[in-house]
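Missing here: one protein chain of the complex. Every other protein chain is in place.
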Amino acid sequence: MDIASAIFGFLYQIGDAAAFLVLASAGLAVVFGMMGVINMAHGEFIMFGAYGTAMAVRAGLPLPLAIAAGSLATGVIGVIIERLVICRLYGRPLDTIVATWGISLIFSQGTLILLGSSFPGAGTPLGSFTVGAYSYSWYRLILMLAAIVLLVGLWLLVNRTRFGILARATIQMPQMAEALGVKTRVVYSLTFGLGAALAGLTGGLYAPTMTMVPTMGSTFILEAFVTVVVGGADVFLGTAPAAGALGITKAIFTSWQGQLTGQIALLVAVILVIRLLPRGLSGWILKERS
Amino acid sequence: MTRLSLITALSGILISTSLAADPPIKIGVLEDQSGDFALATICKVHGIQLAADEINAKGGIAGRPIQLIIYDTQSDNTRYQEFMRRVLQKDKADVVFAGFSSASREAYRPIVDQLHGLCFYNNQYEGGVCDANMIVTGAVPEQQFSTLIPWMMEKYGKKVYTIAANYNFGQISAEWVRNIVKQNGGEMVGEEFIPLGVSQFSQTIKNIQAAKPDFVVTLLVGTAQSSYYEQARAGGLELPMASSVNVGQGYEHKRFKPPTLANMYVTTNYIEEIDTPESKDFVKRWRAKFPNEPYINQEGENSYLAVYLYKEMVEKANGSTKIPDIRKAIATGGISFDAPEGKVTIDPKSQHMSHTIYLAKVNDDHSISFPKIWPDIKPYWLGEAGADLTKSNPHTQYTPSDPPKKAE
Partner (left out) sequence: MSRLREFFSRINGPQTFGSGPRFWIPLGVLLLIAYVFPLFSDDYTIGNVAYFFTWLFMAAGLCLMWGYGGTLSFGQTAFFGIGGYTYGIVTLNFGADNGVTIYALVASVLLGAIVATLLGYFLFYGRINGVFLGIVTLAVSILLERFMAQTAGPQWRIGEARLNGFNGMNGMPALTIPWPGGDISLPAGAGFYYVILSILLIVYFGIRILVNSRFGNILVAIRENPQRAEMLGYDVRRFQLGAFVIGSALASLSGVFYTCWGQYITPSSMSLTSAALPIVWVAIGGRGDITASLLGALLTLAVFQTLTVNGAQYALIMMGVLLLVNVLTAPEGLILQLFRFRFKLSPRSQ
């Protein structure tokens, strides 16, 4: 069973890398892909989700509920930010960089001042299992499962629910939607809130596995941006294959030559893909279809 | 103006000038109180403040009070450059206590040299700085590894795997580990370098399992990299670990849930769990002034004792804060202080400091025990490699593969 365990090990590494990319980029994909907002505070939303989850765990909630609570709290913060700041910046993507950069400074420094330089972690549940000569963490499998569920859930939400249809209509043709009676302001707020909640979900999911400091979001942000951009404008068509392709690249190079090579390979892959497919993966897929 | 008021005014001026005859000694403090490094460095400022208060209560340095000029460098190298210039040229500080990462130290060192300032670097680091304008109280590899590695090899076995942060400190520390393992007849079954800011370790955990070492040397720097411990435990890795960096600096044993760090051994010159009477008294005084301090780490204690060492130097130099006088005082070899860790002395050849090295073991419930203590380990490497600041001032940083040339 040596080959089987080697294959399992290999798939595990790929799944782990791809799950990280999917979870890191999901919130950003909604906010950027659907709304055109470049959210430099994405890392801080992830941090809020993690902190919220850890606080809920300390208050006694079991982990899944705590993650949901953290995610929801982050979503609410997202809605508030949208109402206060983002709603004035639609159609000005480059201005959103400056505004969200400012928000990110306020959030991370504010957390440092209010909650101190670190927060006690929650501890990873569920322990480990062995396949062949290696042991693996059950929780990382759950992360992979969560990534898949997230993608499926998001697709269902956007394509099969009323909210999703309203959101797509509002974003594609706001005046038309408004003329048809859609409350576009509410839709925008909720969509941004959804993006924030997804980022919070990522933070909550990874919180048991990471150190909790106000700057913890920074380890996600680069990967999130490159995955979203490689995916292209259409979030569902693009983000999943982008995460998959980049995840495989990173996993292969990391296992071959170490973490640095994996990171460099990821960045080189990003440059190459954009060069070959200037509209990202989804742009290419849409072109191939038509 | 009546004659009475003139006399009053004149006497007022006389009194105030005589009071002003003791200008304060200005100590500049450049530390990261925000940004990535704040976790480990906020208490350095507190250590300096505690020492300054205590010294001022007893009359100051050579009768002059200490005045602290504190800047927040935001974990940003360019801020170190800006503020070192400011604190030396504008504020005219007599001495500066600065820096956490080696990059920040190398950023400000040219400015200290150019403006003829005196600077204390109170952090553990990779060793090798040979610069007459710098005094280093941080621990160096020969103090931490020559004690730790042979002890671990004797207790657990000779097969060693190192994971280290992929930059100067990590690479040089890993080189030290490699050399010491070889000297003691051991075998490096693997070495892995992790870029800073990485927080996902599944592949690394797999590699360690494949190599089957007897213990793992972890030289992880930064809060992202310390996520390794949680992930390793969750992944079923239960090997003993040895480190010179974690626990003593970032108090991971307080932040992670037990038993994540169980069986971890750290060589540090100070942590707040040390239960000697001096240490207990020190902790009590610290917590009286800073009740909300999350942890008193080795950098906090280094910063505290550095203020006292500076007091020693100035008083031995007959109250002068001029650098040639201070260096003469250091060259006598007698600058010492009874610090909370034990007695520490400045070595004149390298201007580094001897340390008492404590071996801290993290137990299953994350309490700390001390299986071994090495008193008075000197920073011998620079002197043995041929550097001697009493004779020449190269203004540079050496590494094991780039040592000072032996004098002819």
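We call the chains A and B, going by the order they appear; numbering starts again at 1 in every chain.
The rule we apply is simple: contacts are C-beta pairs under 8 Å (C-beta built on N, C-alpha and C of every residue); 3 or more make two chains touch, one makes a residue touch a chain.
Small disclaimer: the values here were computed from a predicted structure and weren't measured.
Only one of the listed residues, A:T53, A:S71, A:S118 or A:S218, touches the absent chain: A:S218.
Touch with the chain omitted from the figure is made, among A:L61, A:L260 or A:I285, by A:L260. Residue A:S104 is the one among A:N39, A:S104 or A:T170 that touches the chain not shown. Where chain B meets the omitted chain, the residues involved are 33-34, 71-72, 74, 76-79, 81-83, 85-86, 89-90, 101-103, 106-107, 109-111, 114, 166-169, 171-172, 193, 195-196, 395-397, 399, 401-402. Interface with the hidden chain, as seen from chain A, comprises residues 38, 40, 85, 88-89, 92-95, 97-99, 101-110, 112-113, 218, 221-222, 225-226, 229, 260, 263-264, 267-268, 270-271, 274-275, 278-280.
The rule is simple: only the chains that are shown with their structure count from here on.
For the pair chain A and chain B, the distance between mean C-alpha positions equals 38 Å.
Against chain A, the residues of chain B that register as touching in their complex are 34-36, 38-39, 42, 166, 192-195, 197-200, 202-204, 206, 209-210, 223-224, 226-227, 230-231, 233-237, 252, 254-257, 260, 294.
For chain A in complex with chain B, the touching residues are 9, 12-13, 16-17, 20, 109, 112, 116-124, 126-130, 133-140, 208-213, 215-216, 218-219, 251, 254-255, 258-260, 262-263.
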